[in-house]
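A short write-up of the structure that comes next.
In this view, the complex is presented without one of its protein chains, the others remaining in place.
Now for chain A:
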C-alpha cells in the first residue's frame, strides 16, 4: 500500500522533535536580574557569606527572589533591574574588593530538572542584551623592538664574558648589528653566537659587522606571546569591572576581541582596558646634579625622568629589571601597620635582581612606570603610532640583597599601595594595545531590539500561516504544523549549540526562514496538484509529489546553505549570528517540510481509499 510510514520514521520524528523541543523550553522561563559574587585569589564563597548577604539585603529592605550558592559562586536573584543596581552597590560596599568579584548578571530562571539535562536558553548577542564590544590591536612593532633590546643586552654580556672584543652593538628596527675591530674576533664571535642563539639568523656583512635577525618561527612566537599576554592581562583587568560573562579572545594574528555584556559604565571600562603599561627598576645617578641635567648637561648614560608629583630625578639609563619578570604583586601592611607592596619575580628575574641589588645596597632605586599612549596617527603600514610616557612611581632605598620575593615600602596610604600593586601586575605588558573598534549598546536599546524582533517574527509568521491555510486548506494545516515545529527546532538547536548567539540580524534570519521554509512544502504541494491534474489517484499524487520534489528541494537548499556557510566564514559578530540562524533554519526546514509533513500526511491520508484531496 502506498504512503505508509515505516515505524522507525515515527520514532525518529518523535525523538528529534521531542529533544529539540525539550532544549527549547528554557527560553520560555526567561531570565532574572541577578548579582553574582565569586571569589578571587585568597577568598572563598561560603554558606556564611551567603547568609550574611541575605541578611544585609533584608536589612536594607531589598526584596530578593532567591539566593543560591553553587559552582563556587553566590547568585542573588532580584525582581527588577532597579533593585539590581541598588543591591550591587550594597554588596560591593560590604565585601573586600580585592577578594571578591561582584558582577551584575542576567541569570536564566531554568527549572532544576531542565538544568540537570544541560538545557539552557539561547545566548543573546550584545545588540539584544546591551553591553560593549571592543576590538583591540596589539602593537607588534614594540614587541619585536623589545625582543631585540634583550638581544643587545645578551650579546654585550655574553661576548664580554667570553672575552670576545667588539667595537659596538647597534639595534636596528629588524636586526642587531655587532661591529668588530678585526676579522679574528668576528670569526670567533660568529662561531660562538651561532651556537648560543639558535633562534637568530646571523650573517656576516661588509666592514666587520655581524647582523643578527630573528628567524620567522621565533618572530611568530614573539607575536603570539605578545597577544596571549595581553589576553591574560585584559582578563585580569576585566575582573575589576565586575562583568558576569566577559569574553576575551584572540582574533587573527594581532587582535583581541573583548565583549562585556550588560556593562553600564563604558567610560571606566575603556580607561581600564586602555591603560597599557610597562615597568622598569632603575638606579638613581647620585654622582651628578639633577639641576645640571635639567640645563641639558646630563651625563652620558643618565637621563632626567619626572616623578608623578612633578619632582625631577636623574636616573641611570641602564635598566636593572623590567616588569616582564614580575609574576605577582599584592598590597598589604607590614608588622607595624605600614602599607607595602610585595612582589614575586620569575626565576630569571630573581637571579638578575639578586645580582643587581647586591651591588647597590644602601643606594636609592626608582620604579619607573611607562605607559604607551597612541598619538592617533598611523605609520606607512597603517599601524598606530604609540608615544612613550615615563613616570617615576616610587623611589626607595635598597636595604639588602633581594631575591625573587621582596617588598616595596615607603608608600603613603593603603590606597596608594593597592594602586601600585595593580600597576605592577599590569606592568608586565610586552606590547601596548589600542581599541580599533567599539560597539556599545545601551540596555534600553537591547530590550527594544528584542521586542521589535519578536513582533516582526510574530507578524511574519501569522501572515504566512493564514496564507497557507487559505491556499492549501488541509495540506496548509500540515505545512503550518511543520513551520511551527521548524521554529521550535531552530530555537532548540540554537540553545543546544554552545557558541551560537542570537543577534538582531539573527532574528531577521529567523523571519526570513519562516518565509522561505514553506517553499519546500509549496514545491511538494504544487507537485501533488500537478500529478492530480495529470490524472493520478490521490495516493499516487502524494507519493510522486513528494518524490519528484525531493531533489529540487535538496539542490535549492544546499546552494542557499553554501551562501550561509560563506557568510559564517568571513562574517563577524552580528553577521555570524545571521548566518547561524539561516543555516540552522535551512537544515530544520528540510527536516520538517519533507520528513515531518510526510509523516503527518501519511498518517491522515495514507494507506486508505481516498477519492479527493483537500489541497
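The definition used in the following text is that a contact is a pair of C-beta atoms (placed from the backbone, for glycine too) under 8 Å apart; a residue touches a chain by one contact, two chains touch by 3 or more; residues count from 1.
Keep this in mind: contacts and distances are computed from a predicted model.
**Q** Which listed name, "Protein-export membrane protein SecF", "Xanthine dehydrogenase family protein subunit M", "ABC transporter permease" or "Glycolate oxidase", is the one UniProt assigns to the chain that has been left out?
**A** Per the UniProt record, that chain is "Protein-export membrane protein SecF".
**Q** If the hidden chain were put back, which of A:86, A:512, A:587 or A:604 would touch it?
**A** Spelled out, the listed residue whose C-beta touches the missing chain is A:512.
**Q** Check each of A:28, A:220, A:361 or A:463 against the chain that is not shown and name the one that touches it.
**A** Of these options, the touching residue for the absent chain is A:463.
**Q** Can you list, in ascending order, the chain A residues touching the missing chain?
**A** Those residues of chain A that touch the unshown chain are 1-4, 6, 127, 135, 137, 266-267, 270, 274, 373-378, 382, 435-442, 444-445, 448-449, 452-453, 455-456, 459-461, 463-464, 467-468, 471-473, 504-505, 507-509, 511-512, 514-516, 518-519, 522-523, 526, 529-530, 532, 539-540, 543-544, 546-548, 550-552, 554-560, 562-564, 566-567, 569-575, 578-579, 582, 594, 613-615.
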